[in-house]
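Every protein chain of the complex appears in place save one, which is left out.
Labels for the chains are A, B and C, by order of writing; each one numbers its residues from 1.
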Amino acid sequence: MTARLAFDVAAGLAIFFACVMVVHRHPVKSVLALVVSFFALAVTYVLLSAPLIAAVQVIVYAGAILVLFLFVLMLLNVPAEVRQTPGRPIHHTLSAGAIVAFAAALLAALRSYGATAAPPSPAPSDPGDLAPLARLLFSDHLLSFEALSILLLAALVGAFTLARREGSP
Amino acid sequence: MSGADLGIAALRVLAPVLAILIVLPMLQWVERRGAGLIQDRPGPNRVGPFGLLQPVADVVKFFMKEDLIPSNADRFLYVLAPGLAAFAAMTTFAVIPYGATLSVGGRVIPLVGADVSIGILYLFALTSLSVYGIVLAGWSSNNKFSLMGGIRSSAQIISYELAMTTAAAGVVLAASSFRLTEVVVRQGGSWFALPFRGWNVVPQFVGFVVFFVSAFAETNRLPFDLPEAEAELVAGYHTEYSAMKFAMFYMSEYINVIVVSALTVTLYFGGWTLPGLSPAGIGGVLLSVLVFALKTSFVVWVFMWVRWTLPRFRYDQLMRLGWKALLPLALLNLFWVAALVVWKVL
Amino acid sequence: MTVALWVVPALPFAGFLLCLLLGSRLGKSFVSTVGAGSVGLATVAAWTRLVPYLTGDGTPVVEKVAPWIAAGNFSVDVSFRLDPLSALMVSFVTFVGFLIHVYSIGYMSHDETDAGYARYFSYLNLFLFAMLVLVLANNFLLLFVGWEGVGLCSYLLIGYYYEKEYAADAGKKAFIVNRIGDFGFLLGTFGVFGLFGTLDFDSVFSRAAADPARFAPGLTLVCLLLFVGAMGKSAQVPLHVWLPDAMAGPTPVSALIHAATMVTAGVYMVTRCNVLFRLAPEAMFAVAVVGGVTAIFAAVIAIAQNDIKKVLAYSTVSQLGYMFLACGVGAYVAGMFHVLTHAFFKACLFLGSGAVIHALGGEQDMRRMGGLGRRLPLTYTTFLVATLALAGIPPLAGFFSKDAILTGVFAAHRPILFGLGLVTAGLTAFYMFRLVSLTFAGDFRGTPEAAAHVHEAPPTMTLPLVILAFLSAIAGFLGLPEVFGEGANRIAAFLAPVFPRVGLAAAEPPAHSLPAATEWLLMGTSVAVAAVGILLAWTWYAKRAGRPAARVAASLPALYRLVAEKFRIDELYDVLFVRPFVWLARMLWKVVDVLIIDGVLNAGAFLVELTGDALRFLQTGNVRNYALTFLLGIVALLLIVLAG
Partner (left out) sequence: MTPNGIPLGDVLLASGALFTIGLAGALLRRNAISIFLAIELMMNAANLAVLGYAAALHSLEGQIVVFFVIAIAAAEAAVGLAIFVALFRHTETIDVNKINLLKW
């Protein structure tokens, strides 16, 4: 039960800071809230027997992607959002309605489908042992893995091309 | 879990932290005296014999100074940033094994804070978080020099982390484990028979060089201390900081140096192992701790040595070195290690 | 040493690629070496394969290179076949081709850029490649590839001077008229597959011979369709119109493609399929009639032409008619024999005319020539030899081959066709000597500048002339008539394996039923007819400078104009086919395409535009609106899933 408690606390923290992220007007604060949220999520990952994913989550998301966000925010010196005077009442009303409807539908879907997970098949192995995961990744999913490496290269080149100034090397 | 077990566990974790906190003020003295030595000047020599009490004076000074917060700063983040930096630095030490496994009274105690299966990943996860301290300090100060420092730091750390991780991947590949204790044990074997079980620095010299250079960038030490380059940015991200907050940045920098040195020793110089030393009995284990401490000290000294020897890189040179030299070299090293593993040399 | 068969066509193809890709950069000497050298090597390679046939028993050899198409029970290989027929064709095609390449080096060197020179030689090499594929093919489909390939090269080379409109038009005309024939050939191929379930020569012929009665009804149609293809390629009436226009190409091309090799492909194909044709007597008769009519028809037209190459072109058409006449009466050996001899003397004639045109700086009208015999002695001599051969004067080559055909027709009891043949022989002698007289005898009728320019051609041009004239003179001894003794007709013995016995008595090759006296008589008749033609032409044109001919023409003005204007076949086609088609195309364009199809499309486009005008306001440019729409869609989807 300690695990469940820890999970609920971590998930609650993640949700709370996600809310902070959405509500906060300043993008830098949003990013920081999201860092905390992601860190809490990493804790939940550990509790869900996925320590490698947790580490990757922290290294890649918190350590790289969000730092990149911060870097861009600082580079562009993005100011805080200010309340728009005319606003967009139609959009906002519709959005709020749609979000509520979505949340309700999601709850209903969880109620009817979520619990129908099949009973566990084999005995779970030691979550700390990364070898089975690695074996799976480099055998069954090798092609996806290689495709991903090409995708990353393409993204690298694309980002470079997009962000460089005209005429600079 | 008995009380004794808990106590031992706490001791295992806290011992290295305490050791670092004790050594920390000394390091500052060593650094300044070393600078004097290298630059042919006395260095601090007024407080106590050979200026040995200078660190004490400094600590007192830090405590006594007025703690200023700029009026336009983001107070919360401004206060949070130095704590974050120090915290990230200190927690990193938890997974580094600092001695051989101790067997006392039927208890087996590995001399490491926490022997986790993803030790190296944990290390990199926390190092990558350490950037937040600097970036937030730079941004929350609301000062253009600080902001520049923060921006530089984020770009620099993201860039060099890549090379550093890739270089370390070679070690992981050779040890076929992320577990740092295993990395160390693996380096305590045969030097002259195949498969090679000596220090990693021998087969992976290129990886070591990449890792070590990246380590300088990761810790913002000269020649890569662009986030605080005093000639351009006054003092970079900590321009506005004073008193204990400044001291925490100062501390975290030294802690980072120690951690990175310890990591270098662990990954490439056999950790606490020494050829010919078998850590049997309490004496042997203590000896292994001593070996580890000496190796780490030496690497720390190299950090200082380099600081007072090399000039600072220009920013574009820094980026070019990271992306066009170190990263390809690290990849090359990875291929090399993979080949060695396939050829059963490692 | 045995060279693989595929090497023979591959060599010119390699030459083609080299000339095409590197020729314009490496210059003329490279192109000359590669272009002529590759064909020379191919000649050597072909001859090494020919030699065993001269002594051996002529067993066919089939060499499979690669599987090509395999679909269900239909399978075709890229495979080459060597038997006496293809060995004969390959060896003279490569040899004549080589001579004409050598000739071209001299002929084309003056007035072409490096790029044009390389283009010319690459086309010529490609032509030889296609022709060799055609000749060596072991099935109808591969034969069709070569068939289309030579058609393409013919088109390209006729239109070689593409900047001149008439050359480009002539190329297009050749291509389009050939399409008609090719379409027939393709249908014939389909028919062959439909009847026999295979396209392999051996299988088709053996199946046909094994059970003639079973295939008889469809076979006639198939043979007629195949013959339509031959008519297109070999310029038989009424598809002959393209060949005279094809003289717009360079003269060596006319010699190689439009006299010696490509146009005889039809004869080759009919001979190749002799088993099928012999089983379809109606088709044979059609072949004979078309051949005979073409022979005399083209000969008549040739009399009234003033362009030196046009005369030779109509002569070619006429001689091709001869060959088909021979095939039609079952004298395939005579037909192939004539193909061989005709290749030598007609190539020689074309090259000679080329030398004349070359000497006169491009002048082709015989009315502005004359008296060139003294200025171009070597050209004159070789030309005269080839002319005599064509006219059928013994003992030159043409005499024997033409005599073999006439004998064959006579033996087949076709008196009308025999009469046509005989008259044609006389006409041939007449128009050829009209040509010789106008060109080489009398006084020069051109401008003084042109007279000053006259010079003998370089050795690369005269050497092929001499060789070809020599061959025109002696090639006839390959096929001496039977009266000179048993086995004198060596070509018949050589080709005998190509004509297997089939199960139909009427379809066997004609036996030598003619008594020796009749044969001698036939020979004498044809020589006499030829001699009359020669003498008449010599008297009218050389001695009396064409005045009697002018009088004859003046006394029958309508007829003369009709003949001079080639019986107005082109105009007839223009009225019958071209204008209705143009009208139809215009209808389809203006009414169907512009009004109906475009109208429907435009109406659709207009509707879409209208709808777009109305709906475009949904495109707010604000991503959040899009995201919202997206979300609404997902909510709807979720609700559907939950409800369902």
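By definition in this document, contacts are C-beta pairs under 8 Å (C-beta built on N, C-alpha and C of every residue); 3 or more make two chains touch, one makes a residue touch a chain.
What you see is a predicted model, and the numbers here were worked out from it, not measured in a lab.
Peer 1: Checking the contacts here: which visible chains does the omitted one touch?
Peer 2: A, C
Peer 1: Write down which of C:A4, C:L556, C:A627 or C:L642 is the residue touching the left-out chain.
Peer 2: Only one of C:A4, C:L556, C:A627 or C:L642 touches the chain omitted from view, namely C:A627.
Peer 1: Give me the chain C residues in contact with the hidden chain, please.
Peer 2: Here the touching residues of chain C are 616-617, 619-624, 627-628, 631.
Peer 1: Residue-wise, where is chain A in contact with the chain that is not depicted?
Peer 2: That gives, for chain A, the contact residues 1, 3-4, 7-8, 11, 14-15, 18-19, 21-22, 27, 30-31, 34, 37-38, 41, 44-45, 47-50, 52-53, 56-57, 60-61, 64-65, 68-69, 72-73, 75-76, 78, 81, 84, 88, 92, 95, 98-99, 102-103, 106-107, 110, 114-115, 117-118, 120-124, 127, 132-133, 136-137, 141, 144, 148, 151-152, 154-156, 158-163, 165.
The working rule: only the chains that are shown with their structure count from here on.
Peer 1: By the document's touch definition, which label belongs to this structure's chain graph: line, ring, star, complete, or other?
Peer 2: Graph shape, chains as nodes and touching pairs as edges: a line.
Peer 1: On a CA-centroid basis, which chain has its centre farthest from chain C's?
Peer 2: Most distant chain from chain C: B.
Peer 1: Please find the two chains that have the most C-beta pairs touching each other.
Peer 2: Going pair by pair, the biggest contact count turns up for A-B.
Peer 1: Any idea how many Å lie between the Cα centroids of chain B and chain C?
Peer 2: 88
Peer 1: Chain A to chain C: how many Å between their CA centres?
Peer 2: It comes to 76 Å between the two C-alpha centres.
Peer 1: Just the number, please: Cα centre separation of chain A and chain B in whole Å.
Peer 2: Inter-chain centre distance comes to 29 Å.
Peer 1: Note the residues in chain C that touch 2 or more other chains, in rising order.
Peer 2: none
Peer 1: Using the touch rule from the top, collect the residues of chain A that touch chain C in their complex.
Peer 2: The touching residues are 91, 94-95, 98-99, 101-102, 105-106, 108-109, 112.
Peer 1: Which chain B residues qualify as touching chain A in the complex?
Peer 2: 77, 116-118, 121-122, 124-129, 131-132, 135-136, 138-139, 147, 150-151, 154-155, 157-158, 161, 165, 178
Peer 1: Using the touch definition from the top, list the residues of chain C that touch chain A in their complex.
Peer 2: 622, 624-625, 628, 631-632, 634-635, 638-639, 641-642
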